[in-house]
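Note sheet for the following structure.
Missing here: one protein chain of the complex. Every other protein chain is in place.
Note that the chains take the letters A and B in the order they are written out, and that residue 1 is the start of every chain.
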Amino acid sequence: MTSLATEPSPIGTAGFKQRSRLNRTDIRANRALKWLALGGGLLLFITLIAIVYQIISGASQAFNKFGFGFLGHTAWIPSENIFGGWTFIYGTLVTGLASVILSTILGVSIGLFLALLAPRRVSMIIGPLIEMLAAIPSIVIGLIGIVLICPFISSDIEPWVHSVFGWIPIFGATQTAGNSIFAAILVLTIMVVPIIAALTRDLFMTVPQELRDGAEALGSTRWEMIRGVVLPTTKTGITAACMLGFGRAIGEAIAVSQVIGGIPAWPLNFFSGGDAIGPVIANQYPSALTTLDKSSLFYLAAVLLVLGIGVNLFAQWIAGGFGSRVRLGAKVR
Amino acid sequence: MSAISPDPNYTLAPSGNLRRRMLISRTAVTGTIVAAGAAVAVLGILVYYAAYQGASQLNLSFLTSDLPAIGLSGGGGIGPALVGTAEVVLIATLIALPVGILTAIYLSEFAGPTVGRLMTTGLELMAGLPTIIAGIFIAGLIVDSSGQSAWAAGLAVAIVEVPLIARASIEALRRVPPTMREAADALGVAHWRTVLGVILPTASNGIVTATILAVARGAGETAPVLLTIPTFGQTYQLNPNHAVPTVPLEIWGLLNSGQPSALAQAWGAAFLLMILILAVNIGARVWLRRGERKRGL
Partner (left out) sequence: MSIGQSSSEEIPEEGATTRLRLPDRAPEAQPGATSYVESATEHETVFHASSVSVNYGEKRALDDVSMEIGKHRATAFIGPSGCGKSTFLRCLNRMNDSIPSFKLGGELRYHGHDLYGSEANRVEVRRRIGMVFQKPNPFAKSIYDNIAWAAKNLGMKDNLDDRVERALRSAALWDEVKDRLKASALGLSGGQQQRLCIARAIAIEPDVILLDEPASALDPIATAAIEDLIHALKSEYTIVIVTHNMQQAMRVADKTAFFSLDDTRTGTLIEFDQTDKLFSRPQDKRTEAYITGQFG
């Protein structure tokens, strides 16, 4: 950071008057810039706090009426002023966790490929292509989800998986026309994989060449080098990337709403329909009639907010302290 | 004395368990290739399918007509939605750009370690904020009391754009070579002049790219807009005090309407949206790389 230039410029005594004038304006301008910039930053902060405040206060009516029991009750009947959030919390958690697990396996593999295994020219083409996947708007993915993914799942994938793994409860019989928790998991995986791939690719590139050389010089195969040196060195970063992916998955409303089924149930069978926090807010808030209805939706939003902030802070913390660079997307390199 | 003929005791063919280990390694490497290939294939399928379904919809009438009212089947277009998207995004960017750049300037030029950390934490939090929360925030704050408007939608989208612009601008500012700052300092130039006259222009490539990408992202957002604008039946609407339709919202409405004819129009809009956003993304990257090469960064 440069210091404020308060020394007069080396002009000589003849320009003394001019120097003073330059000085005063400059000092004022420096200060103005600093405060203006600070204002921008503070505005951001204020917005964050306002969001938290607004969501919590919006939820207060429902919280006063239902307390923490809201989190465990399943009945959601607006016409009778009965609201319970478990169905949606279940859906959010289940789809979030499952998609993060899948995305981590795929994303880390892709990250390894791009950073360590692919020739440079190949990775310079494929890397941006995979980032493009993250740029597709969620409504478009939702549309393709309903029209392409869901029918394909219900006619081909789900019956096959059920026939092979049906003894595991989550792979029960296909219940709906493809709109299911499983479809939501697939859709979320498509959206989260590019995030984890990009983050881990950058991460793996930071492993020093000398460590990799050292491993290879000991007669180890590439996979042994990755498993023995690269992955242990980066495991904190990978965890942070997973957390961010999870945050993205639980916050997704639009794409998931199209494929999850919107059914007020929390099934063990992933091939049945369900619901989640994001989708229900998106579907019901515009037409919410009573204030209790809205407040209950705010209550759900508060749960999402707490989860999202918690996960994000945790990711920042393990990645090297708060405010560290667990970056995504903004890197156009 | 010199062993030119190969000594069989020192063969370099795989010995011991190496064959098995090489098989494992090759399998693992193949696995990563398959994963990468699958991701690219998924991208290809998405783009291809959207083109297949939607490209045929794009004609002048589609791009300029009014939206169909509920109950009517066929006809209509997304004209108002295109204008509305532009309007909302304009409002959002006018708010987000100064806030984002100023935050970036503060973090890059002025902030001490504690404040810097605090602010960056907040920035990262905002970047990870679910867009539906931005929507419900503005809905509760403004819409419930003052009704829906393009202003509200613009604000909600701004919440999404600010972290994107700020982060990328910080990167761009940090890429300015420290020698430039030092040179300006050595010449006795005031700090504010250095920032405005040297640093910002050098980083301008990155900042402009960041803004364009943020605009592309904002244009494609549904959730922040969903709760601030109704989904149906708008004609061309320029007044920002009123609710305006946007393209993603239009698609959402078409999908939820359940009408068979709506699907075709949804495809048309989705294809257009996807192609524009992807083109902007690719174009921005290429442009950024070229611009930086020219400046020798």
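To be clear about the criterion, a residue touches a chain if its C-beta (ideal position, glycine included) is under 8 Å from a C-beta of that chain, and two chains touch if they have at least 3 such contacts.
Everything numeric here is computed off the predicted structure, so don't read it as measured data.
Trainee: Just one of A:168, A:211 or A:289 touches the chain that is missing; which is it?
Mentor: Counting the whole complex, the residue in contact with the absent chain is A:211.
Trainee: Of the residues in subunit B, which ones touch the absent chain?
Mentor: 1-18, 21-22
Trainee: In the complete complex, the non-displayed chain touches which residues of subunit A?
Mentor: Per the touch rule, subunit A residues meeting the hidden chain are 119-120, 208, 210-211, 213-221, 224, 228-229, 232-233.
Throughout what follows, only the chains that are shown with their structure count from here on.
Trainee: Compute the distance, rounded to whole Å, between the mean C-alpha positions of subunit A and subunit B.
Mentor: Centre-to-centre distance between subunit A and subunit B: 14 Å.
Trainee: Where on subunit B is subunit A touching in the complex?
Mentor: That would be residues 21-22, 24-25, 28-29, 31-33, 35-36, 38-40, 42-43, 45-46, 49-50, 53, 98-103, 105-107, 109-111, 116-137, 139-141, 144, 159, 162, 164, 166-168, 171, 181, 184-185, 187-196, 206, 209-210, 213, 216-217, 220-223, 226-227, 230-231, 248, 251-252, 255, 263, 266-267, 270, 273-274, 277-278, 281-282, 284-285, 288 of subunit B.
Trainee: Applying the document's contact rule, which stretches of subunit A touch subunit B when the two form their complex?
Mentor: 1-5, 7-10, 22, 26, 29-30, 32-34, 36-41, 43-45, 47-48, 50-51, 54-55, 58, 105-106, 109-110, 112-114, 117-118, 126, 128-133, 135-144, 146-148, 190, 193-194, 197, 221-224, 226, 244, 247-248, 250-254, 258, 278, 281-282, 285-286, 294, 297-298, 301, 304-305, 308-309, 311-313, 316, 321-324, 326-332
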